[in-house]
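One protein chain is absent from this view; the other protein chains keep their places.
Order of writing sets the labels: A and B. Residues in every chain begin at 1.
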Amino acid sequence: MDRARVKAQLLVVGGGPAGLTGAIAAAENGVDVLVVDEGLEPGGQLVKQTHKFFGHQGFYASKRGFEIAKILKDKVKNLGIKVMSQTTLVGFYDDCAVAYDRENNRTIEIDYDYVLLATGASERFLIFKNNMLPGVYGAGAVQTLMNQYGVLPGEDFLIVGAGNIGLIVAYQIMQAGGNVRAIVEISDKVGGYEVHANKVKRMGIPILLRHTIVEAIGKGRVKGAVIARVDENYRIIEETKREIVVDTICLAVGLQPSVELANQLKVELVYIPELGGYIPRRDENMRTSASNVFVAGDLAAIEEATSAMAEGYIAGYAIAQDITGKDLSKEMERYREELNDLRRGPFGEKIRKGLRKMGIDVPSGGYREENQKDFGPVGKLRAVIECYQNIPCNPCEAVCPTNAIDTGGNINGIPHINYEKCVGCAMCVMKCPGLAIFMVQEFDEYSVVGIPYEFEPLPEKGQKVILMDRGGKEVGEGVVHRVMVNKKDKTHVVFVAMERGLERTVRHFRLPTREEEKIVCRCEEVTREDVEKAIDMGFTDFEELRRYLRIGMGPCGGRTCRLLAAGILARKLGKSIEEISPMTLRPPSIPLPFSAILRGDEK
Amino acid sequence: MKSYKICIIGGGIIGSSIAYHLAKFGEKNVAVFEKSYISSGSTGRCGGGIRQQWSARMNVRLAMRSVKLFERFKEDTGFDIEYKQGGYLLMAYSEDEAARFEKNVKMQKEEGLEVEILSPKMVKERYPYINTERLVLATFGPTDGHANPHLANFGYIFAAKKLGVDVYTHTEVEDIDVVNKKIMGINTTAGYFKCDVVINAAGGWSGEIGKMAGVDIPTTSYRHQIFVTEALESFFPFMAISFDGNFYMRQTKHGQFIMGMGDPDEKPGINRDVSFRFEREMAEKMVKIFPFLENTRIIRHWAGCYNMSPDAQPIIGCSKDVEGFCYAVGFSGHGFMLAPAVGEALAQKLIFGRPKEVEIDFLDIDRLKGKSFEVEGNVV
Partner (left out) sequence: MERRIKNHPILDFEEKGYVTIYFEGIPIKAKENETIASALIANGFDIFGFTEKGRPRGFFCAIGKCSSCLVVVDGVPNVRACMTKVRDGMKVERQVGRGKPTWTEPE
């Protein structure tokens, strides 16, 4: 039998952002590259990320994860890099590397000179009672189902863990039409970015700090969960146990680097909790203790896609330099600078500490830390920025056409706005990946707030909405004033008119639910709002209004709704009910079966 | 005193379509007069069927043009009128009729219309919920369909208003001012309006309006009854109709079945009362053919009028006796479906001197003077 055996100068294991960028950097410099990836398509974690990424333009900031994956895949394709999908690298044996091609159910033997390991990480599991019950799923699994296959595995979710992954998955579940009942977080603070936390808080999702899951309830399938508070030593406080009704429990309790292959390649592993546990020791250029084995991405340290890509490039260049002898130190230097900037801020502290343990120093500080206090000139249409953490992100600064926003010289700086320069275009609102920018304008009688909105359905002008504050508390009703539809990247801006004074409080809204709608006509489910909207459209004749909305066209014959609708019309027009058209009530007055008519001549 | 270039009498689908098309082609000095509310006439009472399978060639052309316009109705007016091209199933219950259908299909195909002939067996296979007993043959036009007539009426009126047309509802035209065989204006319950052209689109009242201008319009109105059932799940996409069987039926977007038939004993005149005999006869006939109706309930029964011309075809054009007096009347049972093409053609005739898309000269009133004429057979 023919053995499938292939050769490559560089074998890249893992086609996530780290592996793909590594492959690109090497192939651009003439190296012959093979990428092996076990996913249905390459892209790694990126293919299921529907949110916009932080960072700066060079690293696709403000693009959604799956869009970045597409860009990388296109590059890989254009460079003619060979990619094997649905193929797992199962082992580095002493004679060759072996990959298992699932689709064709065959093994492939691979000869290589260099290896870039970019196998990413796998999700951590958590111990609690009944934790194997179907309905307890990893956060990544829920994401894969939702965002790759379009399947939402439940209706009511409990999220365990308030790191970035837990926060983002909660937001994505809401986008897909599910409900997140709570996010429990065992520590006393949210681990993820404040802007991500704010997104879910203002939708009214409680983030319960110092809480954990105790038990999954249900036989055969999750029916609920027991949660409880913990004390300073993370011990459950018995009296605080309580049940919540959920049908899916989503674990977002961290990742662990997938080091199996590294181990087989006999590279030195070190245990550095700050970087994710056991990881391969490596130098500044991502070279491990084996001189032809490089690592990048989450395998090298649980971090982010942006850093994974920078590391991928560095590794790719370093390998190309080895193989071709070209001097690529400038390119490597550029991406090292990039990494330094990504890790400079408070969120990089853990990584800095971990890398120091491996002897790699990363600078910190050197960015603006003070918040902007003032809310801008009352009455002017302007942007207000609520981004108060030093995170490596600056699309707001980059997109503003009048240069009204600046982060103070370093990407980690807190953005400030120059209200004199702001012309109210709302471009920054649509670009900000943290959805942390709002538009505000005060008028004499009312105020308008422009809110970034990424949900279905998009409300229409004139529609009533329920206003929510930063903590998700409902603070009144508003009316949609204008909708800026953002076809391109789908962060729309909905301007909502509200009582003057609320513009400082309101940061989100929701559409009234079916239960909250005020029904006028039960048969055809016509709401009071429908009637008012039709009148505003120009239907002022009662009979026309009825026919337009189908009021009274159902089986009740108009008994329940006719007067209600006439009343609304009368009130709106300032007329009396009698002045509005007389009524015609047609037979039969109750629904009359054909069968009864047919039986009418039986004696 | 207010004045307009053109005054349209009647805010039904015909008057509205003419108004919209006039404004669309640039004539915005137009007013519509409606004695009651928009869609109060036959339009608001009709079945909403849109069919291109006619026996007279020109009607096929006219209807095909209308379908083109229905297809872009939403684009043109911004109104979603629940338009659905679910087809029309014409059912023949006699050999005679079957032979006529076959001839018609040949002509319809020549005109480029998609139609197929179905044997009773094929009908049964496709639509197992129909009882095909006694059925001789059927034809099916997949691009035929139906829409909500109220919404279409409102769609044209709102779009016309947006383009600058004035609409007077609850304003009855009481007299037409004609001096020296020339239109001068109209007298209404809201006062006198000067104008150069009057268009008679008064449906069932078209004869009276003719008299006001001193023009004989040979139309007669007859009551036509119709009723609707409570809603079922959507499964019946097409309009079923039979001429010798004398019925039609469709399911609306909202799931209700709407159906009716003609009554040969109906006396002329405007009568909007309804008779139980109609429900009885319909029940007997329809439950046999559509057995699923048996346990369905009728919820509303009403009547409108067919404005009939001697050959069952509309009368469209401008009078040669009174300058400035035009008409689009006598639509019997198909004014709704023809309205888009008729409105467009008449507007073009008035503005550009002649229609651009379809011929309407054959529908001029002169065809009915004296000689014999071809009667459209495909009517209920």
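Remarks
Here, a residue touches a chain if its C-beta (ideal position, glycine included) is under 8 Å from a C-beta of that chain, and two chains touch if they have at least 3 such contacts.
A quick note: this is a predicted structure, and the numbers were derived from the prediction, not measured.
In the full complex, the chain left out of view touches A. Only one of A:5, A:77, A:102 or A:129 touches the absent chain when the whole complex is considered: A:102. The omitted chain makes contact with just one of the residues A:30, A:58 or A:134: A:134. Across A:29, A:107, A:175 or A:595, the residue that sits in touch with the chain not pictured is A:175. Although one chain is not drawn, the whole complex shows that of A:72, A:118, A:146 or A:440 it is A:146 that touches it. Residues 38-40, 50, 64, 66, 88, 102, 122-123, 125, 132-138, 140-142, 144-154, 175-177, 219-221, 258, 454-458, 490 are the ones on subunit A that touch the missing chain.
Basically, only the chains that are shown with their structure count from here on.
The touching residues of subunit A, when paired with subunit B in their complex, are 524, 537-539, 541, 543-544, 547-548, 550, 553-555, 557, 581, 586-588, 591-595, 597-598, 600.
By the touch criterion stated above, subunit B contacts subunit A in their complex at residues 36-40, 44, 150-151, 154, 158, 161, 169-170, 228, 230-231, 254, 256, 274, 279-280, 283-284, 286-287, 293-302.
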